[in-house]
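Input: a single structure, listed below in structure tokens.
Part of the complex only, each chain left as placed.
Chains: A and B, in written order; residue numbering restarts at 1 for each.
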């Protein structure tokens, strides 16, 4: 259960047996054609896959560099890539005879995805969510409740995603015999990082064949944002053996030289968080510190262990983008292409725009548009005071 | 090898293993609390290192951790605190209870240096299960530090292999869940303890949720020791202000000791 030295199962003994059961069930499931057929059928007939591959013609031309292609995970049911994994894990839970699921959520996207699959598969669902996040994301809370999920407020720690995850794990420890914990990113103890990757690689698999069909070649570079890192691993994994440069983009918040960022690989050190050895933001004594990002989905102090490994081997480069750069990129894609991206995805776009401008027109960049920005419009209303100042420069 | 822990371990029918958090409510008070527990009959002291993300702990120990972190308690300082406890007369074995990340950041070499210097006898890492602890377990064995292993109700086939490699005492988690005070204990724990004892060559202690004398009475014939954590930490929280004020501290310590003695009355230790 390791990616190089990263990963592992740093969990209470109580969870070791449940994790092993999941590992075995996952292995069997992925070798079972009936399981795979059900998974892919649901992706297609319920979530609307394959998602589109959109050539961002206006932005590409206004930047004057590489052709930019967007993998449109925002077009999935519930509006982000999170559903791919939630469907996969819910099917696995069903296979294992578990009828109750647990999930943690920050901004609420994974919570909504989990509540959705729970409704679809007739399961009971508890979503752990920090009290701070509940206050900031009332509509997603109501979406989950409408879907029949119980949203459990978490008041420990800073009352955000990290604490919600802690509390979800604690609840799972108490209820692991009949509950399945659907982790929302490629984090947590083995086999979660691998399992979530296996259920998200559909992003990259689809994008690879769509790109080949459209361009007759592989992209020059691939860019995706990295919080826990599930959309990026899903995108990167099928291209790892290819001659394609890949860039993961972390949230630099107010700047990586400030205390307010979530740039885990860029600025973090090795340690253990939520059951996994990886890079994380911590003090010299090993206390995990609070991250910061305008994007709730990237506002996480750890990162998937496979990313830590890919960073150490140099296969993927990890860079970072500030709040302000992400907002500017969000506005640019919106006004030039008519697509409002999630603020998470806007981090990948900001880096994409920066490097595309320096590339040649016969080069290409594939970027993962991990989710839609409707959820962020309310926050942006507060950030972009006095209306839109960004100039339309097509 | 492995002499210190065993040499310091009182010879009693039942081990009483209390847990407190280093630095809660204040480092100086922690020393006094340790001594009071020894007076009350503690066989082993489990000293918790406060952690930002204590996954295996319930709200009581989470709050204690937060208080201790506000006092800037670290793993290194906590181990030095054990040295001060020794100076003040603490004779029983001390097991440091810490999540893995602080150990990782401190470094194993530094950990063992501090352990030897301060008379730390054991190490318990709640988020380092058997498969992940192999290296640290071996290092501990070489360094004469007992690496305390846990078995849980879900461990099933894992019990034998964990028991075979356990040192010091084998910590049985009474039930599914995190640390905390429970009103009632699930009687399933008795069968579980019986099973564990079949495999264990060392004392079998039971912990998680043991909160009062009735619990102790229920368990005493089925184990070799009892760990009491949250119930004690909750009492410290209750006495927080009194313990912090020099003028009321002694009275609070007496109340604390009396409370602990009440819980463990059924296994009141007497030398054998």
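As a working rule, a contact is a pair of C-beta atoms (placed from the backbone, for glycine too) under 8 Å apart; a residue touches a chain by one contact, two chains touch by 3 or more.
Note that the structure is predicted; figures quoted are calculated from it, not measured.
Each chain type appears once in the displayed model; counted over the entire complex in the file, the copy numbers are A x2, B x2.
Just so we're on the same page, only the chains that are shown with their structure count from here on.
Averaging C-alpha coordinates per chain places the centre of chain A 38 Å away from that of chain B.
Across the interface of their complex, chain A is touched by residues 51-59, 62, 69, 74-76, 99-106, 126-132, 150-156, 158, 162, 173, 176-178 of chain B.
Listed in rising order, the residues of chain A touching chain B in the complex are 8-18, 156-157, 162, 166, 169-170, 173-177, 269-275, 282, 284-289.
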